[in-house]
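Here it is: the structure, laid out below.
The complex is shown incomplete by one protein chain, all other protein chains being positioned as in the whole.
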């Protein structure tokens, strides 16, 4: 149940899987994403409402075959250059995209969690409907037409949380995003946590994921960086700004990934590597 | 915003309205139901997943034209005799029923809260589908057939909560039931509370309903009795047992309602009246 | 309350014990009130300490110290791992296939395990209007295994239901006050009788021509451990 992150990714993420590393600006599972890159997973279909730096990294490293998303940018900064390079120039490899709206993806995750084949919403006006998987359903009572999106059922859900207890029950709080739906919609679930405690103390605004809906819990303190863990550390806004420069150039991107991710063994070495760079700068 | 319960019921509940006094064994809005009976509202369509004593009282007093429900019993005790008398013998007046399953009503409330015309679920196998409003929808992606229920959009939602603040924001915790969906699905919302505090202190497991989705907040300490308010008082299990006897006989039922509800002005007098009866017993 | 012979335990206790014995450790159980709650809590207090009790009121992982009188008793929320809304419970947890075992009772059962908890007589002109299905229709199709607990009489074990509230596809066992029935080729078959009960008693208490297994075993009576655990759970007045 509680295993090293290396083992969790090795045993539960397979080449070709559909993998959702979710997190809505908060609790983004960077440590798990880095481990996916270290292990050189390939042909993944990456799913996330708001792919940001960690997906930019996985796409730039050639781990992904397809991206299913609803907003792909660097929040508050601008574009994701590795994502753009893959979509616009096919580097390092062509990236198929399936694009939705936030409302559509949220409904699709909820449908997956509820074991329904589709989600229903009022939406998808505009041109996107001609370029993605959305259909129409008619209300059998009113005759109204609504949008239907196919349920999201990832092979693997990966989320980051503040705490797990010794039995593997998980508690997260602050901005909750779509993490509960992602875990419940997926066939397998990996949760990284800031700390493992003897017993969870209920928190206002928290949700609890019982151990029996999770396949692996891995300790990864600082594992959301440059995102944040509410109550543990703040968002590294400077890193998001810096990423714009780092990711613009293919070679600089690769050198950065080599130094801070591929050449580090885990989240602890990753943070040490970043600190060393600052020290020598 | 914060008004006496008498005024809230007078101004917001109209004869002929569809009214949902919700509460799933916990936080059942008895005080509000009693005020509806005192004001002699008529021709109501009463909606609730688990109509119990308070709906037995309103039906026995002839306030209801129709009942939409999914389980109509006295929890842990047995039947609701006033409900049965109305359904089986039309006393005091015929009662139309629209029956659903819990899963169906939960989906219908959620659809109403989401401003969708119908809810989708895997369900309604068995004979009920031939006797209620349920249709079939086909998944446009898989071809699977699923059950569709019409969204619930009550004219008025009535719920009970532990606390409101001075601005009318409401917090409730413990068993949450379907109260949030009921309030968000309804055109008008009334919330009775155990106490009004200067500021809400966030609680583990609590939900907050902001004042701008509520039309009236009324102070009603003990307003859930014989149900309970988590953290304030326990469920009066003996009352539920006693109700089986009180409600069996039409005259005894009417005498009880006259003494403890119609002849009392509010929740405080109701509790005093019950206490006086015990004292003289 | 009836007891079987002079075993010193009630029919309800025998039913609860026999149902509890079928709950494997770690099982996630969707529990209603009454005997099912008694059985599931007994399992957790004896051989299945890690079985998870889920009540439709939204409490997941409840650990009540005494048997709740309603599915919404406060102690269920106080002791739960988490409490979710009722819509989430039915959508994400029950329909989401997260529940292993669901317990159901009813007023009537037929040989296929279909249940009636809705009405006796005609739906539109009922002789007896029962509380209704509640969660049962979707529990019966949403859990992996359905355990039915029901007292056995010709009026409850009927040739034809007055109303089908839930379907029997996933019924794995029916525990009655007389014995144990399991589906063989889709038809409920007597596979066990409780101490002091004859096969003929069970046949006589069944409204259809009851199929009898080749080897009908006799249920082990409740052990002292089971009985004492049971009686610490039971509220005054029961059993």
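In this document, chain identifiers A, B and C correspond to the written order of the chains, with residue numbering beginning at 1 in each.
Assume a contact is a pair of C-beta atoms (placed from the backbone, for glycine too) under 8 Å apart; a residue touches a chain by one contact, two chains touch by 3 or more.
Note that the coordinates shown come from a computational prediction; the quantities given were computed from them, not determined experimentally.
Though it is not drawn, the left-out chain touches A, B in the full complex.
For the chain missing from the display, the contacting residue among A:29, A:72 or A:223 is A:72, taking the whole complex into account. Note on the undisplayed chain: of the listed residues A:103, A:166 or A:196, the one touching it is A:103. The residue touching the chain not shown here, chosen from A:42, A:122, A:250 or A:271, is A:122.
Of the listed positions B:97, B:116 or B:261, the one in contact with the omitted chain in the full complex is B:116. Contact residues of subunit B toward the unshown chain are 110, 113-116, 169, 180-181, 184, 207-208, 210, 212-213. Listed by residue number, the positions of subunit A touching the unshown chain are 24-26, 49-50, 69-73, 75-76, 79-80, 83-84, 87-88, 99, 101-104, 106-107, 109-110, 121-128, 131, 174-178, 180-181, 205, 228, 230, 234-235, 237, 240.
One rule holds in what follows: only the chains that are shown with their structure count from here on.
Our note on geometry: subunit A versus subunit B, Cα centroid distance of 41 Å, whole angstroms. Computed centre separation for the pair subunit A/subunit C is 42 angstrom, with centres defined by C-alpha atoms.
Distance between subunit B and subunit C, defined via averaged C-alpha coordinates, is recorded as 28 Å. Those residues of subunit C in touch with two or more other chains are numbered 82, 91, 95. Among the residues of subunit B, those touching two or more other chains are numbered 121-122, 205.
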